[in-house]
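Note that one protein chain is taken out, while the other chains of the complex remain in position.
Think of it as A, B and C in the order they're written, each chain with its own count starting at 1.
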Amino acid sequence: MKYSALTLALQGLRNHRDWRPAWRNATPKKSYDAIIIGGGGHGLGAAFYLAKKHGIRNVAVLEKGWLGGGNTARNTMTIRDNFLYPDNARFHHAAVKAWHSLSTELNFNIMLSKRGMTTVLMSERDLSDAQRMVNTTALFGAKHRIIDLAELQRRLPMAVSPERLPIVGGIHHPDVVIARHDAIAWGYARAASKFGVDIVENCEVVDIHCDAQGVCGVETTQGRIATRKLGMAVAGHGKQVAAMAEIVLPIETVPLQALVSSPVKPVIDDVVVLRGFNTYFMQSDKGELVMGAGTDPYPSYAQRGSPQIPEAIIAAILQVFPMFERMKFMRQWAGVLDITYDNTPIISKTPVAGFYVDVAGSGGFKTTPLAAMMHADLIANDRPDPMIDAYSLDRFANGRLILERASYGNR
Amino acid sequence: MTESLFRIASAGRVDRTKKLTFTFNGRTYSGYAGDTLASALLANGVSIVGRSFKYHRPRGIMSAGPEETNAIVQLLGDFDEPNVVATMLPLFEGLEARSVNARPTVEFDLGAIKNLFHRFIPAGFYYKTFMWPADRWDWYGSAIRRVAGWGTAPATPAGGRYEHRYHHCDVLIVGAGPAGLAAALAAGRTGARVLLVDNQVEPGGSLLGTNLVIDGTAALQWIAGITAELDAMPDVVRLSEASATGYYDQNFLTVVENRPDKHWVRERLWKIRAKQVVLATGAIERPIAFADNDRPGVMLAAAASNYCVRYGVMPGHTAVIFTNNNGSYQHAIDLVRSGVAVATIIDLRAQADPELSAAAHAEGIEILHSSHISKVYGSRKLRAVEVVAKTGVAAARRIRCDLLAVSGGWNPTIHLFSQSGGKPIYDTDIASFVPGATVQNQLSVGACKGSFQLSRCIGDGLVAGARSAAACGFDSDDIAAPACTAEASLDIIPAWEVPLPKPSGLAFLDFNNDVTTKDIRLAVREGYRSVELVKRYTTAGMGIDQGKSGNVNIIGLLAEITDTKPGTVGTTTYRPAYSPISFGAMAGADNGHSIIPWRRTPITDWFVDNGGRLDETGALFRRPLYIAHAGESASDAINREALAVRNGVGIYDGTPLGKISVKGPDAVTFLNRVYTNAWDKLPVGRCKFGYMLHDDGRLLDDGVTFRLTDDHYLMSTGSGVAAVVLKHLEKLLHCDWPDLDVYLTPVSDQWAVICVCGPLARDVVRAAGIDINVDPESFRFLDTRYCKVAGIDARVSRVTYTGELSFEVVVATRHGRNCWQALLAAGEAFDITPVGSDTSMLLRTEKAFIAAGLEGDGHANIYDVGMGWVVSKNKGDFIGKRSTERDLSVGGPRPEVVGLLPDDTEFVPPKGSPIINTNTDDDAQKMIGMVTIGFHSPNLQRSIALAQIRDGRSRIGETISVFTKQQIKTAKICEPVFFDPDGERMRN
Amino acid sequence: MIYIDCPHCGERNEDEFVYGGDVAHRRPEDPAALSDAQWCNYIYTVPNTKGWAEEHWWHMRGCQRWITVHRNSVNNELQSVLREKGND
Partner (left out) sequence: MAGYDATVKILPHSGFLDLRGNAVVRQICSDVLGLSLPAAANQLKTATDGRIVYCISNDHWILQIVDGRQNDVLRTLEQAAVGLSHSFVDVSDMYIQIRLSGPESQEVLSQAVSIDIHPRVFPPGATARAGFAETTAQLHCVDDAPTFIVTVYSSYRQYAIDLLNTAIGAA
């Protein structure tokens, strides 16, 4: 049933009894033309684009738990493109654009809000780095703009310049948007399911089978399934899954924590980055302040929060927004990211023919549609689009990395 | 003023001698010390305290604890604060509060019109609409944002003081109810260090709201006895109004203490490391889902009796009890004894405990078994309920009442247990989740473990306290458990919902986010079957109470709908904070410099006093970018300083540089392995420039290392990377080269470093009375000597960061300021000019002294930045060598550093500007390089820049295009050294 | 806030320490003997052990020594160190 105000109204009169599952809960068939491991935004998206753009509809998405239960469920919903190096700047700028028509395309409201982002700069050195980022990314159409103190004050009237790190200026990023994170998984699942894609929950892949030609199938908790094309879009355990095909992925698994306040009426529209404190926050549509910082300083698979990260984040926010003193910290959580040495994704073929990976997005929520599209294209055509040439696994054999770590908030 | 109709003459623990006046929604009321805002509102007959989140339905007080979902208020006045839970807020004189989420008033809320349309806005409705016009959610989103949210963020800081305190103890006990008090007593008597925390204003927990008997006396007396004994123990700390909010790794817990003993502190965050933890966090009563179960006047049964017994407030005059367990019978009796007329107990079960039934009958209470509520009358204030039998054809009966006390059973408060990493398991005896196996050094006792009988709570508490202390090495004799009022078992039958009389009715599960039974069914119908998906699709459990009262009912209902067991459905993840913590308490004490220290050199204050424009320059120092004269612009000041260094003399504070003493027989071997160049031939009394790489080939640091004695070197590092370099070097020694006999000692703070630079530098140090011969022949470039400058012991070296004749004067930190002043005084005759770091950046750009963080930004290797001359070809392995060789063998274009001379000599290429190939439209091929820094050089009287360009060195002499501000500017590629290419000036 | 048992200083909060990598990720003895691909593999690929691992940590705000810590990356469980006896 198409989602619209009209069907919603009609169902309202019928006590919503005709709504059907948003996606079919399938039992796996014996074989598929393509299988995607990982039922998050990236994996479901890849299946959707395989079906829609490449006509490959005999596809299964295998999810070991519930749909969108990985990093799709644990992020801060921010979609931004403030990257420094040409390959990343180009890809992420295109990635932001790829979100824009998604609600209509999927007939599922992912609640994309054009909030914009304001980065608060607290030293001349940061300002100088910002100039570099703004000037470089302008070439790829990004609209980041250095703003002076007066404009910053207009955008964030509540901000107070901290004594220890006085504000020197800011950057405005008009293209930054936020989206309802869970909705992207559900929207893709529903749209893919309509094309006939099988979505299999509670189905863990326990082995990958290969023969002389490459991938030939997977062993799962629901039995063996044959395929010649296998895509992997998992977060947090990418290393373990790839190892089933004897591929050693150069990734490290690191927690990323975030927290929310209890909800209040709208106080701030922009996503705010406090550069000097390596902290950012925004206000969700529900009214919570959603706050975050960098990844934890050591690797871990434990999706556990620690006390010191929320303390540091909130202390930093109070330096610039002291009026939030009586706001309330309500809930913290931790996701786990697979990150590469250069904090840049891998969307690539692998040494095993027919096995493709879309991993290590380093907080890859923001790239979901474009990465999924590129992954699907890679699976369908067995060659990378020029857009993702630089994201190949080969770079870890020749040292041609994209070392973004110096760039803006890249985590 | 006469006593309110709802206040019971003499019952309760409020202090009737202390009357307090407060304001709620603009009306003034009074209450007593010992009241919460909630009890005081009930005492004044205020039935509507808030409006619900989505449908704006009127809501009354529901509970008496932190699980409250309805009485969420905004504090006003001096204490402006959003989302305060009224049931946990002690009343104070002058308190001002208002309801949240209601416009214009809580009695007449325009938002309530949404209640009429509720059928059109079920769970997840927004996913299905607001997509027209194409993807303009923004339009709707901003409107929806305004009606979402609860309270209002204050516009100004409250100015409260907060503090953090670290605390260690042998046994931490969370909860001072019967189990927790018993545990504290048993642990305390052993002599162990005990910390007992409780979120109420006084200890006792559930006992405060009951009339139970312990050891033949009222429970309150038992509490007082234990409390007095605990307070007399020197190593027992007891906190009230202290909520344990987080349980982290290795028994690290956070506790927020409101109004601690120090009156100037508003809240204190305790950060506790406990050897053993006893959780005695109690249980939370849960509601039952029936039609309109959210009407003002519907309250949890234990809360209703708690208000009577503890606060002396009747939440209503005529009550009906609706229950599925034995626990509510005692509550009904307590209500009657408090003066509330209890007409009927409606029990979903076919039978109850015979003794309890008899006792209820004796109080004149009618009991209707196998029955349930079918209808609630009175939308703004309860007037009556309708009851029907579960089976059979008996007609519905209407019973007048203004209080409906409901109990759907009890949920152990397992939040902290779950946060500790433990997995909850479903216990069919109590129809709820209890702690499974413990994973840290922790025990759960009492109601939070599913033990609801008082005698067991106390007995288990005593055992747990003694066992925990024993685990820390403290033993003592067993304490006999006291005799307690006998209690029947719960004997519960789960009641996740009762049938709705008509399909359009609403039965709430999560009152905070307005999630109904129909929403759960809809979610399941639409395929959102996992408990996590149900939570996310319906937002159940995501409100201010974080699902404390509603979650288990949702799990139970979900199990019923999906035909499985609650234990199979499982819980969602419990995460900190158990109850919300103010940002102020999270941040702790702040003096403006708390979270980021400001490290100072001995000369920092001089710059503060003399116009230095300070800026963050790494390693927590703030250094002057330039030192502006009155009325001078930044660029004027930088130009003046730069000209002074090239033509006269400048002086610069280099103290933030990192310094590491490297000593031992293998020191030279070590230097050879960590630097790219060779150190074997450096004589004592000389120094040398070195480059350090990461093992991946990236530039790590550059700096000068001095040979002080045969086996003793002093390494200087960049200020920002000093700590990184020390860690890097110590790790190599420990992990990779344990055979090397070398000791590293960080000595950065030991020495003040003052640089005198410029053609007249020699004259200045002479005028300052340097006591060695500084002639060029006897004190050569890269010499270092111990001597006196202005009578101060110093080590002076001929090193430069500007390309000019320079003397680096190093003195002990305590003499730094004196030495600076002496050099300034000596230089006065030569017009000595203090210079800042922006100026030295300009000077180093003129000289193409490479900055690891700019020109070498992750892609460039040491050859790319033109520093190949620092790489020794004739020594063994060094850190970064293999990666640098790999770059050579892999081949391909390299990002090489070159100079740029813009054709327009006034055009300063902005940092980061792409250098583009104008012959292609392919975005990927277009950018061939980037400006790393650009300046207008006052010395060359033209603009200059450094840039990273693909194979740039082979293109020297070519003209390229710089893309800036959507324009294209041309520039000529040149050798990067713009000034004094042969370095004659620094060697002078 | 994990509680790391430093062999010199005893148990201390994690914020006194800096993580320094998996002990199993050893720098090759003779880098020159490795092919480019082998060397790159060493530089860019860490073991990323799921479960118990030995790790290097630097006690920056204590004894300033590098120590070895046994940690379970699945749940942050730690193993206590064995101390030498006979310290006076």
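Note that in this section contacts are C-beta pairs under 8 Å (C-beta built on N, C-alpha and C of every residue); 3 or more make two chains touch, one makes a residue touch a chain.
From a predicted model like this one, the values you see are computed outputs, not experimental measurements.
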**Q.** Contact list for the unshown chain, restricted to visible chains
**A.** B, C
Q: Would you mind spotting which of B:94, B:216, B:339 or B:665 touches the chain that isn't drawn?
A: B:665
Q.
One chain isn't shown here. Among B:67, B:163 or B:641, which residue touches it?
A. B:163
Q | Contact partner of the left-out chain, one of B:259, B:600, B:875 or B:953 | A | B:600
Q.
In the complete complex, the non-displayed chain touches which residues of subunit C?
A. 8-10, 12-13, 15-16, 60-65, 87-88
Q. What subunit B residues would touch the chain not displayed?
A. 161, 163-168, 193, 235, 262-265, 271, 273, 588-591, 593-601, 621, 661, 663-665, 712, 741, 743, 745, 747-751, 812-814
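Everything that follows uses one rule, which is that only the chains that are shown with their structure count from here on.
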Q | Contact-richer chain pair (by C-beta pairs counted) among A-B and A-C | A | A-B
(Q) Can you work out the whole-Å distance between the CA centroids of subunit B and subunit C? (A) 26
Q.
Just the number, please: Cα centre separation of subunit A and subunit B in whole Å.
A. 22
(Q) Counting only residues that touch at least two other chains, what does the list for subunit C look like? (A) 1-2, 18, 36, 40, 43-44, 75-76
Q: List, in ascending order, every residue of subunit B touching at least 2 other chains.
A: 248-249, 252, 271, 421, 696, 883, 886, 890
Q.
Give the list of subunit B residues in touch with subunit C in this complex.
A. 248-252, 271, 273, 421, 439, 695-696, 723, 727, 730-731, 734-736, 877, 881-883, 886, 889-890
Q) For subunit A, which residues are in contact with subunit B within the complex? A) 3-5, 7-9, 12-13, 15-17, 19-25, 65-69, 73, 86-87, 90, 100-104, 107-114, 122-126, 128, 131-136, 138-140, 158, 162-165, 168, 180, 182-183, 186-187, 201, 261-267, 276-277, 283, 285-287, 303-307, 310-312, 314-319, 322-333, 341, 386, 389, 398-401, 403-406
(Q) With touch defined as at the start, can you tell me which subunit C residues reach subunit A in the complex? (A) 1-2, 14-15, 18-19, 36-37, 40-41, 43-46, 48, 50, 55, 73-76
